[in-house]
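A single protein chain has been omitted; all remaining protein chains appear in their positions.
When the chains are written out, they are named A, B and C in that same order, and each has its own residue count from 1.
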Amino acid sequence: MSLNELYREVILDHYRAPRHHDHLADPSGTAEGKNPLCGDEVTIEIALDGDVISDIGAIGVGCSISQASASMMSEAVSGKSRAEVEELVRKFKVMMAIEDSDEEIVNPDRPGEALGDLEALQGVRKFPVRIKCADLPWITLQQALEEAE
Amino acid sequence: MSLNELYREVILDHYRAPRHHDHLADPSGTAEGKNPLCGDEVTIEIALDGDVISDIGAIGVGCSISQASASMMSEAVSGKSRAEVEELVRKFKVMMAIEDSDEEIVNPDRPGEALGDLEALQGVRKFPVRIKCADLPWITLQQALEEAE
Amino acid sequence: MTDLAHLRSDFPILDQKMNGHPLVYLDSAATSQKPAAVIDAVADFYRTTNANVHRGAYTLSNDATDLYEGARAGVAAFVNAAVGEIAFNRGTTSALNQIAYGWGLYNLKPGDRILLTLMEHHANIVPWQLVSRHTGAELVYVPHTGDYALDLDAFADLLDERVKVVGITAMSNVLGTINPVRQIADAAHEVGALVVVDAAQAVPHMAVDVKAMDADFLAFSGHKMLGPTGIGVLYGKASLLEAMEPAEGGGEMISDVQLESSTWASVPHKFEAGTPPIAEAIGLAAAVDYLQAIGMDVVRQHEVEITAYALDALTAIDGLTVYGPPDTANRGGAVSFTLADIHPHDLATILDQRGVAIRAGHHCARPLARSLNQPATARASFYLYNTPSDVDALVDGLQESREIFGVA
Partner (left out) sequence: MTDLAHLRSDFPILDQKMNGHPLVYLDSAATSQKPAAVIDAVADFYRTTNANVHRGAYTLSNDATDLYEGARAGVAAFVNAAVGEIAFNRGTTSALNQIAYGWGLYNLKPGDRILLTLMEHHANIVPWQLVSRHTGAELVYVPHTGDYALDLDAFADLLDERVKVVGITAMSNVLGTINPVRQIADAAHEVGALVVVDAAQAVPHMAVDVKAMDADFLAFSGHKMLGPTGIGVLYGKASLLEAMEPAEGGGEMISDVQLESSTWASVPHKFEAGTPPIAEAIGLAAAVDYLQAIGMDVVRQHEVEITAYALDALTAIDGLTVYGPPDTANRGGAVSFTLADIHPHDLATILDQRGVAIRAGHHCARPLARSLNQPATARASFYLYNTPSDVDALVDGLQESREIFGVA
């Protein structure tokens, strides 16, 4: 469990300069997520064009992991369809060991292999206390999508 | 700690045939004592002639020790003055190891030596669980005397 | 007879002399003894993993939280509840007060009725009295029959739309009576009443399934089921817990605290204000594991057999009266009795001199004691570590009592 694995440069970069950190003018769906025990908060706003996420706002306060996860997620889901996002969420949760996977999608040495930049978050998997930080924006995104239905 | 010391014949006799087990017509003082944990109950009624207990009623339900103690007490205090009763109560409590005694009044082998028939209760001293049973009527008597003031 | 005597050595306390005789512990209905596995689970937690739960951002606290939440999962499975339906607290009494204050205070009003049974323990009476003072709801009691069963006809008569809640003990701590909780629940639900089950005696001694019972709320204590003191369990149906207000406020049960008001954490945390009994929950989980390794059916079977043996031996004593159902199919292992005119306290003292521990008194059920016309009874109660020779020691002591008191 090395701290370098957790605090990758890309994570710190997203923490310092979060992407899509603005409110949308007219969101199709909004959800607020919060972790009452550590105080992390994330608001996710999405604009849908058909069933594609055409724009997203990811605003919050909290630790580097929750905020970087929100920022990286906002980039990863922009322009994706609901189905693609669902697949991404699933892969993310498998990477974080939040969900088990039946299929052979996971390379045990690189559980985030299929996730592009998001792979940087795979180090969190080794820090059980922090997994819920990384997960918070994703749960919130799912709620925002539900709300937009 | 022999049970024979506890259940002396005189105690069982008082239990089976309690003395002064009747209510008074016109008591000067009345008090009800109860031990909520074991359910023992005693009512003490006294009639005072000047400061002498001219008549007493000791009515109750409960274990042999509480009821025999009430019955024996009723005999011991009849016709006694307040001061004499107070002295008796004190001696009783010393015998039962409820109160310490400064004086050398106590013969360690016979702590109840000075108490006449009441000495039969000294076996209770060895059964800490039961001391409060023996004490109940005496506390109640003190309350009845206070009420009569 | 189902022989569990080999388990006795798991209970360190049993290996002692009491007043010169081997200790014969017959007061498990008041509190049970603890196997080494439970004592060690508590001590090991303090020695290796102690930290506050749900709060820390460090490994030790995370480990403590895992153990604590693992205990919740174990206890939930034991009574067939979902994990979120189980909240830890101080004991049955505390859990029943939580229901009275959290549900009752907000939902009862004048004209409403709280239907209890005359065989309830004070823990399922007094909280309702307190809440009735605040709400104006009225208390009504179901009597029992001559053979110590709940009077189901009287229950049917008393049950109407005014009844908002039915409080019932699954197993009486005095009579031993096992009540038909499912049948009561079905009837209560028909008039829209909730059912609050006091399972303090049932959970330790028989398999309890909250779903099969269809209990709305259910409470039990750790210390009566081989677990530590200071821990109890509140079960509530998820939908009820979610709708219900917490009784106690404080840390860990909130989502947010503003100056004027607060919002609550999700269930079951909403019902666990402040630092919970952490080591105690872990100890209780060890007790559950211990009981499950034996099997609750075996525990019950052993108790049926030893109770039958005791009932036979006791009723053979001249002048002895048992208060409780004679048929072991309908009863647990708490056997209350009187012997001629010897006061129960005197029986207890005489038995104590022989190392036999029984209880004497009203057993925290004065309304029942009054209905029996017995302000005090003696009670022997059994658990898995008791053997037929314990019963023999009891009977011998009762015979001596007869001699001392000269009972013909």
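Everything that follows uses one rule, which is that a residue touches a chain if its C-beta (ideal position, glycine included) is under 8 Å from a C-beta of that chain, and two chains touch if they have at least 3 such contacts.
Model, not experiment: these values are computed from the prediction.
Undergrad: Write down which of C:Glu85, C:Asp112, C:Asp214 or C:Glu252 is the residue touching the left-out chain.
TA: Selected residue, touching the omitted chain: C:Glu252.
Undergrad: Of C:Leu139, C:Ala207 or C:Leu240, which one is in contact with the hidden chain?
TA: Counting the whole complex, the residue in contact with the absent chain is C:Leu139.
Undergrad: Based on the whole complex, identify which of C:Gly74, C:Gly176, C:Pro228 or C:Gly332 touches the chain you can't see.
TA: Final answer for the missing-chain contact: C:Pro228.
Undergrad: In the complete complex, which positions of subunit C touch the hidden chain?
TA: 12-13, 16, 18-19, 23, 25, 27, 30-31, 33-34, 38-40, 42-43, 46-52, 55-61, 89-94, 96-97, 100-101, 105, 121-123, 125-127, 129-130, 133-134, 139, 141, 221, 223, 228-231, 245-254, 256-262, 273-280, 344-345, 348-349, 351-352, 356-361, 364, 366-367
Undergrad: What does the interface between subunit A and the hidden chain look like in terms of residue numbers?
TA: Against the missing chain, subunit A presents residues 1, 3, 6-7, 12, 37-41, 61-65, 127, 129-130, 133.
Undergrad: Tell me, which residues in subunit B touch the chain that this view leaves out?
TA: 34, 36-38, 128-129
We take it that only the chains that are shown with their structure count from here on.
Undergrad: Between subunit B and subunit C, what distance separates the C-alpha centroids? Give it in angstrom.
TA: 38
Undergrad: So, what's the distance in Å between the C-alpha centres of subunit C and subunit A?
TA: Those two chain centres are 47 Å apart.
Undergrad: Tell me, which residues of subunit A touch at least two other chains?
TA: Within subunit A, no residue touches at least two other chains.
Undergrad: Among the residues of subunit C, pick out those that touch two or more other chains and give their numbers.
TA: Expected reply: no residues.
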